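With one protein chain withheld, the remaining protein chains of the complex are depicted in position.
The letters A, B, C and D name the chains in turn, as written, and every chain counts its residues from 1.
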Amino acid sequence: MKHKKAKKYGMVINLDKCTGCGSCMVACMAENNVPFRKDESDKLLSITWMRVYKLTNGKPFPNTDICYLPRPCMHCEGQHEGHSPCVTVCPAVATDYNIETGIVSQIYTRCFGCRYCMASCPYKARYFNWWDPVWPDGMEKYLSPNVSPRMRGVVEKCSFCFHRYQMAKEKAFMEGRRKLKEDEYQTACTQACPAGAITFGDLNNPNHAVYRMVKPDPKHHGRPTNPNAFRLLERLGTNPKVYYLSSREWVRRVGDNYLKNESIAKKTVHQG
Amino acid sequence: MDSALIPRGVKRCSLWQFLLFISVVGAVLLWGVYAMLLCWIKGLNQTNMNDYYGFAIWIWADLAVIAVGGGAFFTGLLRYIFGKDELKSIINYAVLIGFICYSSALLILAYDIGQPLRGWFIFWHANVHSMLTEVAFCLSCYFGVLTIEFIPLILENRQIDRVPFFHHLSHNMHEIMAVFAATGVFLSFFHQGSLGGVAGVLFGRPFAFREGILIWPWTFFLFTWSAAACGPCFTILITKITETVTRKKLVKDSAIELLAKISGWMILTYIIAKTIDTWYWATVTAPSLGQTLMDFYSNNPLYGIWILFAEIVICGFVPAAILITKKGRKNSVALWIAVILAVVGVCINRWVMVLQVMAVPVMSFDYWAMYFPSWQEIATTILPVAYGIILVGLAHRYLPVFPDESELNPIETLPAEEEETVEPPVDLEQELKPAGA
Amino acid sequence: MSALDNNAKEIAEDAGGEELATSSPEINQKEQDNRSAGPVILFFIIGLFASLILGWIIFPKLLYSKKKQPIDFNHVLHVAEVEDGCESCHFFREDGTYSGVPKLEQCIDCHEEIQGDSPDEIKFVEEYVSKGREVPWLIYSRQPDCVFFSHAAHVKGAGMDCVTCHGHIGESESLKIYEENRITGYSRDIWGKSIGGFKKNTWDRMKMDDCAECHREKTANIERTDVKTPTNRLIDHLIDMVYPGTSKSGKGGSIQTERDACFVCHK
Amino acid sequence: MFPFSFEWIWDMDHVVFMGGLWYALTILGIGMTYCIIKAAIDACRGNDEHHH
Partner (left out) sequence: MKIDRRSFLSFLIGGAAGTTLSPLTWKLMDDSAIWTQMWPWTPVPEDGEASYVNSACSLCSGGCGITVRKIDDRAVKIEGMKGHPLNNGGLCILGLSGLQLLYGPTRVWTPLKRVGKRGRGRWEKISWKGAVSEVAETLGDLRKKGQSHTAGIISGSDRGTVPRLFDRFLTVYGSPNLMRTSSIIDSYELTLHLMQGVQALPGFDFENADFILSFGSGIVDGWGSPVRMFRANSTWCNTGGKVVQIEPRLSNTAAKSDKWIPINPGTETALALGIAHVIIKESLYDAEFINYYSEGFEDWKRFVLDEYGPDSVATITGIDSATIIALASSFARASKPLAICGRGQGTTPGSLNECTAVHALNALVGNINKKGGIFAVAEPDYINWPEVEMDARAAVGMQKDRLDGAGSKKYPFSRHLLNRLPQAINSGEKYPLKALFVAGANPLYTMSDSKAVKKAFDKVPFVVSFSSYMDETAQNADLILPNHAYLERYEDIPTPAGMPKPVIGLSRPVVKPLFNTKHTGDVIILLAKAMGGNIADAFAWNSYDECLKETLGYKWRVMVEKGFWSHPDFFVQTHEESFDTVSGKFEFAPKETGSLKQFKPVKIEGDKTNYPLLLIPYDSIRLANGVVGDPPFVMKSVDDTVLKGTDVFIELNPKTAGEHGLREGQLAMLSTPVGKARVKVHLFDGIMPGLVALPRGLGHTAFDDYLAGKGINFNELIGPVEDSVSGLDAAWGIRVKLAKA
């Protein structure tokens, strides 16, 4: 049986460039038919597949520093392929890990809203549709046919704009190709980021920018070898596919939990 | 009026008194049903849950009723497998309580999901790797077992028993009850455990995550164990409450004491295991993930280290100490305290494993999430309690739940109806509390 | 005396004197009298057949509403006129998307004027073409919104024929009645004509399992890095020996189902 | 749930899990069937020798 090498789509977000402008959040909402309500100031009820967190170093004036951290779904690979925190727990196979692309899918029509996946996700990247999605009269005109609007009572999350992958594949089929070029499949947030802080591509492909930026170490579940790169909660063993770059040490440290006198280098990946 | 339906040789209150009692509790039940319908029709926005608190009071109630309902399987195990015949006096009631607990649990699950009409996906499209799937399957199957165990009791109603088919059915089922009970124990072991697994496998949540063997985290075994330990306490507690309310002795002391003794040793061993587990988690598991014990118990208005103390010491070692001593078991007050503490303890444990898990931040820049249920959540959580009280009332009135009742309460005067006991409304509350716990 | 009366009497007797109501042989005798199996079996059969008729015959009639297409359409006639077969009207766009049912724009080339004298043609030109209104066709094969179906992948990529999924619609001379599921709003063609869900041809049904049937055989083969534990591998081999081809070695992209990943067909 | 379900895979996990489930269900099913049939037979025969 002939095997082909799987892709592993991932993202590198340069926090030195990220300005916290929020374009990624809105590009995502606009791309993915994300609903909105009159009051979205309660962030525990606000669906934002891509959420930009504001981090502070906690020091008093004038040594304070802030950094923004955009958080999409991490599309965790886990300690063995597909052992992401959420995929294994979904009782109805409504969320799934795709080995071909490394993308964690969410099938809204399969989901019956038990919310176990939300409980399992340490990144809070999963959102529940507490309400029916309602668009003001006429506004449903801008809804994209490429992403199905979700109904009340199901969980949703970032899909790495998988429909864009599908669209790129369709085009490729028309042109008699099977392979996609690096720029043919890019997520909406990557494309919109005015600072160019987000890079998206195949982490298994040494020619792709994402690979060159972080140089994932295949022996350690893709742990970045670039000293400025880190992943969120690396030591939980979720093995996320979203990498962050920061030249500031305090930012890299905020990315994970450390004991008081522990240095970043000492941490070990926990077997999850 | 309904005396034909009432078991022979026992006294029951008059029908109107009974109906009054049912209608009072029924009103509470209707309130719960109303809230439940709201949740079904309008969706889960009726609750105070949110994206941080995806699991909340319902899941806790679910876990708690299953834990305390564990008395059924454990008593069944002792009675049918280990042949502890003393427990004959209480086994029916244990089954009934179990039946109520498990049917409540299923009901709660039915409104806890965002898409109730798709609920069957959990069976049809089952993901066998999910602890929740295991819960759903074992729970439903075990509910089937409890129904099977409950059916003979129903068939023993005086009028039903007259139908030869039912009479024989009841008899035949009794004959092979050990087989059913054994299946029930098997299923119970897994679903009690998998409920523990639900939290324990969350490797993204260091507060809940536990190591274990194969696919089962330690919480898997701790949950089964604690249910087996504390479930009988709940059975004893409800029996004691029923006895108080009906002002009658219903179960032989020997049965209670045996159950209490076994329960006591179970609690003791459980709480030692739990202590070791907590110790290992606090000193090895959590630090390896970069967190210390106190990270989970500080910087928030509710969850302090007191909760750990309350769960392990006050509601663990204390009831264990009472129940393993003969003096403690024999002393009515001490027994009351012990069973209440044990039940509270297991409920705290379930609370911690659901609600505190959700509250603790994982990302270093995240914050504690506090939560208080909406009235709809409270009403729907009380709903099973009301339902349980009604079912207990009906069963007690029309079914021979307590085989030793007539022996313990010989009837002196023949037309018994007038001087029957009246359920004082004050006692309702007393009954509400532990059943809901 | 019916059993019901019998029972009532018993209860009445019970209320009167309890001591009498031990399982008296007299009553048992009465029960026994009625215990001829005949009616019981007969009623069982009546119940059985009634419900079977209800489920298999009446239910589908109630479940589906029948709708007529706005105008009739003759595929045979059109296929004869065009050069590229189906793709002449149901074409692919440059970006790989599929145009589906033709819009007025395409029809207008030939149908600016009334062609022939069929009443449907007259209606088409007068009601739609000249008014510039799109024909509200009822689409038999319309999939729900959650489905992502790439015609390009199937036709261009896998070289499949239209017939495989759509049947011989191209050989039809008129459009059949459109049946709509009253609950779901789906076309009946998705579930299939047979209420039991049985099918003879590949195009008889268009539910997920029907897609899966084909996908199971023609799924993408991906090198799985460390999916399996040694026990799983062992079992794999054992199963492969008993049921060749069913083992999961090197199958589709989904970690959970080992079929094609969910996102392949869902959006 | 069934080997013909979309989600079914012939692997250890499914065999163990669903095996356990079907095993339990089978016992319950056979047990209940036995009781019902025996009760029906007993009832027809008027078999009333036992007391409880």
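Criterion: a contact is a pair of C-beta atoms (placed from the backbone, for glycine too) under 8 Å apart; a residue touches a chain by one contact, two chains touch by 3 or more.
Being a predicted model, the structure only gives us computed values, none of them experimental.
Remark: the absent chain touches shown chains A, B, C in the intact complex. The chain not shown here touches chain A at positions 14, 16-17, 19-23, 25-27, 29-31, 33, 36, 38-43, 46, 48, 52, 54, 56, 58-62, 64-68, 108-109, 132-133, 135-145, 148-153, 188, 191-197.
Interface with the hidden chain, as seen from chain B, comprises residues 115, 117-118, 120-121. In the full complex, chain C touches the hidden chain at residues 2-4, 7, 34, 39-52, 54-56, 59, 63, 93, 95, 97, 99-100, 144-146, 181, 183-186, 191, 195-197.
Here is the rule we use: only the chains that are shown with their structure count from here on.
More C-beta pairs in contact connect the chains of A-B than those of the other pair, out of B-D and A-B.
Averaging C-alpha coordinates per chain places the centre of chain B 26 Å away from that of chain D.
Note: centroid distance chain C to chain D, computed from Cα atoms, is 31 Å. In chain C, the residues that reach two or more other chains under the touch definition are 28, 256-257.
Residues of chain D in contact with at least two other chains: 6-7, 13, 43, 46, 48. The residues of chain A lying in touch with chain C in their complex are 1-6, 80-82, 87, 93, 96-101, 103, 105, 107-110, 146-149, 159, 162-163, 166-167, 169-174, 176, 178. Residues of chain A that touch chain B in their complex: 42, 44-46, 53, 55, 69, 85, 88-94, 110-116, 118-124, 126-132, 151-155, 232-233, 235-238, 253-259, 262, 267-268, 270, 272. Across the complex, chain B meets chain A through its residues 43-45, 49-55, 112-116, 118-119, 121-122, 125-127, 129-133, 136, 198, 201-206, 209, 287-292, 295, 357-358, 362-366, 369.
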